[in-house]
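The other protein chains are all here in position, but one chain of the complex has been omitted.
Right, chain A next:
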Amino acid sequence: MPDRFVPGDPVRAGTCDPTGHTRLPRYVRGAVGQVAEVAGHHPLADDRARGLPGTVQAVYHVRFAAVDLFGAGDHTVTVELWEDYLEPTTDHQDKEAP
């Protein structure tokens, strides 16, 4: 299956809070960032932690502005996120939506 995102795409990190293991850090949930690079293809960590084989999918370096994560800061944080953690977003501005 082709990768869903390419570098430059704005993406929103999912907000689900699974009961088991996940590699979606809490501090990026719901935040909008930008795909910086494809960081390889791997089965979803959440599935593997449950003993499932997991579908192999793209893992991306996603860059977030600190201000979008913490409300302050002039740095960026680049987080590695599986494709299933991300959803497309049309407009970086929609992070401002209520």
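One rule holds for everything that comes next: a residue touches a chain if its C-beta (ideal position, glycine included) is under 8 Å from a C-beta of that chain, and two chains touch if they have at least 3 such contacts; residues count from 1.
By our rule, contacts and distances are computed from a predicted model.
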item: Which of "Fumarate reductase/succinate dehydrogenase flavoprotein subunit", "Nitrile hydratase", "Cyclic nucleotide-binding domain-containing protein" or "Cation:proton antiporter" matches, in UniProt, the chain that is not displayed; value: "Nitrile hydratase"
item: Contact set of chain A toward the excluded chain (per top definition); value: 23, 25, 27, 39-40, 42, 45, 59, 61, 63, 66, 69-70, 73-82
